[in-house]
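Let me begin by handing over the structure; questions about it come next.
With one protein chain held back, the other chains of the complex are shown just where they sit.
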């Protein structure tokens, strides 16, 4: 574990409240109903939306839909190779925790009545990992979901837009007593506190997860982190909007 | 799913900011190094602390200890029987998420250097479930951990107390636009927002997880929920302290 | 492994043909149809009966019911922690053997025609283990089953009592050439022969399992062990009866 | 399920206390240290003994050996195909129960000190199943073990015979109120009581398992079944002895 | 690994283009619809055909049948014991590869329309392994399949023979620059190239798999290996035919 220099500068002179460069590429694969590659700096997550007829058995005949997510990491997304969960024969705790977070976040964005008895699966696969993969997955998955649903509206497969509003997410942390937005891996591994925030376009909170990795923290710090998160997420909504407009214009 | 009456009263006339009756029974089993049965109303969780020599391989020769948790639910802790995870051959996502939360929360309470190369496993098994099992597990597990470590100090197996301070946890939620402390199952299934807060005795935050189950929520509501949580947790610290004093007095 | 003293005295001056103190607590959990905590000395097993509509597919439309059992041990039921079977991803051979024994024993007590197409699952979870957990589980599970079925008769859900007669079980062994009733863990680990006997109230045998752990044994010894078992089991029927009367009186 | 005729005759006019034709073929495979195909009527079990250096970790440096067994059934050993346990990804309860019984029975026959730190694995694979596969496996496995150990004595790999005495096993049951020795599948499926007995050459008991499949049974019946078992097992010792003599003569 | 002598002679003076002694025993078990034990020298594989009503869900209502295979090896088929896949909880890569090869080869021999909506499962279990088990399994499985289908035709259960033609298979390899037919284990472990060829009676190819174990090989060598394979397989068809005639004559 590298020790940060006493005076701490972020890579590339990034300001403490600045996002890494964000890029959303629509239709990264041609096979999915909605496909977006999201890049936050070196972090790259491929988010694919699948829309299937039918819902899990416990929801049948409710007239309502379901949204769920799966998260995976390619073995060499990381600097040292991570063994495949398929080879180990089970999905690990970290994966479970992350895909449950993504699923909950996206469900908060969708009108299940308007979706009807369909299941949307959001596959988020990390091609390269440099911190913040779960929040990037949420932002990218919502964009992939929007692509898929917009097309279903365009073809008439859906009558009403089930996406009530976009959601996006970012991480914030405290490193050496400084609040930092959108932590890269190196920063994350030095953080005393790590927080993930998921918001809607209207500024309401969908999910807040703050964890003291090393030091418990006062409420005042949590508020400061929330401020950083809010302004970062606003930029992510901007990036989603631009991508969707470009995709619609094609 | 039952619909709550229009004017909403909590079971037993409980006030919106009141905990359910809390009881911590030390030494519920005689076989563990530290054992506590925690009851929050009808919720009953057996928390047992195991102290083993040695640490996972990636920590060896660091001179530091490790704290981890496992969470389980007896099949009939719930009104309709839940299949055993051992029979299904794998640990589910909910279980993974909860035991990771318990583990992180407890690690924040422990000075790993003072613990030395030992592993503490906190087994939290739900005997009866009526909402709030994960927060009860944290409060009970910290008490069981304290019992175990106090005894090791008393026998000289430990030189220095590794428990830096107690942690405790509670849930808060929003039901029918009302903030409620310590949700029972019936209330939880009606909640628009569900939040779990883990704090230290000094009032610092260890973990905050707020989730919009139905409706995204503004920051103001989150602050109100935090206020409820803080005062509830203070009572839990009181209950832990009384139990530890009684156990010491025997 | 401790060596027994040359002249062998049982803990607490227990006579060779004496049971440990037996206690059956009805309704230990409020969530199950029938719930009994059975204690045989330090051994404590929570037995919960679940009655579900329907039977396994191979029995459908037979008009007959099914009774099955599952057995588990909490990690700290034992002095050194036992890993969870859910974490190891499979149910072990010992668990399989025990839960098959419990299931067979209970099925012998039930009139499947009178039960109708219902499945009863008896969950036997060991909270604290000091030998004889499988026989305690049988005695406790039959009591939990009786509680559940009595209530169904009382509410009219059942027309006819499906429980033909109670069953109960005890272990007997040979330690240092002496026949001992109801072995505690310490005794069991010294035994040359270990036998489990399951009987009905009318004194008929349901299951006999005798195993030479160290030394093969002559039929005469087996007969002596059977005599001990019979008189021990009669006391267990007494304990079951008292508990059921008290539960009915409430 | 076929109903037996009112007056019950066994297939081939077999007397109630008669074994089916028994055949033990040594060296059925050339690859194992000891290999025996045992046939009891239509039941055919291939028993192979493997002797490996070393013992499980919990026995290391004890100077003592270990004996264990594994049991399997080829998919078409049965009239309707049974799915492979490897495909289902886990060993079932019945298999666990049987291989534990075989292992315990064989361990009772072996002087672990004389075996030294070696592990013997007895693989019992059913090629064709017509009832009594577990008892046939015990009788055949002991013969395969004897073959393997005799050869190790002959080559000097062992100084002292670890096999203290032979063990053999047979089933007995009660069908239509009649005690029958060595049940075939058709008889077993009609049995009210089913018993497996494992004995040593000196007539001592190693394992007795009696189960009321339909009706609990009085001790008098158990004694009658034991008598049948004893005389049946004596014939099996004869068959083992003949096979070993022939194998030694080659 | 043994090194072959400089001048290489095959065991038993076998010529480079000679098969090992081939034997097919029909009805090795009485329980299967078609059963053949195939022996190629010391290699012995039990091939059992099961015919079940119905097809996998993705084929339903197609009017067509399905043929599949499973392959297993008894633990002591090999000189050093191989752990059971059921104990390891998963089917290994080698097993998967082999059973897929067998299944594909047999499907090529069957008219699925004539089979109708039935599934044939070919269980190939190796009792003793001395090289060439997968090709022996194909040759034996086709014979077992023919036995089963011939009987169904004889009883009128089938109207039309679904077996279009027999298939058989053999291995060929290059050892010390010499092409050798039907490699035994010892030869196989020295081979630079290993090839498996599956053919129909009419001489057409069903499957060719050639692998450079040590040295890549020119096309000319592949042609030489194909020549050896063709003449070897013709002898296998002869053996299948003789066995089927004898079985029919009984």
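First chain written, first letter: the chains are A, B, C, D and E, and each begins at residue 1.
Rule of thumb we're sticking to: a contact is a pair of C-beta atoms (placed from the backbone, for glycine too) under 8 Å apart; a residue touches a chain by one contact, two chains touch by 3 or more.
As the structure is a computational prediction, the values presented were derived from the model and not from experiment.
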| note | The omitted chain touches A, E
| note | The one of E:50, E:171, E:200 or E:240 in touch with the missing chain is E:200
| query | Of the residues listed, A:17, A:70, A:215 or A:230, which one is in contact with the missing chain? | reply | A:70
| query | Among the options A:48, A:135 or A:196, which residue touches the chain absent from this view? | reply | A:48
| note | Residues on chain A facing the left-out chain by the touch rule are 29-32, 35, 42, 44, 46, 48, 50, 52, 70, 72, 74-79, 81, 84-87, 89-91, 95, 121, 123, 125, 127-129
| request: Quickly run down the residues of chain E that touch the omitted chain. | output: 90-94, 96-97, 99-100, 104, 108, 199-200, 202-212, 215-219, 222, 226
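Please note the rule applied: only the chains that are shown with their structure count from here on.
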| message | Once the contact rule is applied, which chains count as partners of both chain A and chain C? | response | B
| Looking at CA centres, what chain is most distant from chain D? | A
| message | Using mean CA coordinates as chain centres, what's the gap between chain A and chain E in Å? | response | 51
| When the C-alpha atoms of chain B and chain C are each averaged to a single point, how far apart are the two points in Å? | 33
| Which residues belonging to chain C are in contact with no fewer than two other chains? | 89-91
| said: How are the chains arranged in terms of who touches whom: line, ring, star, complete or other? | reply: line
| Chain pairs in mutual contact under the definition given at the outset | A-B, B-C, C-D, D-E
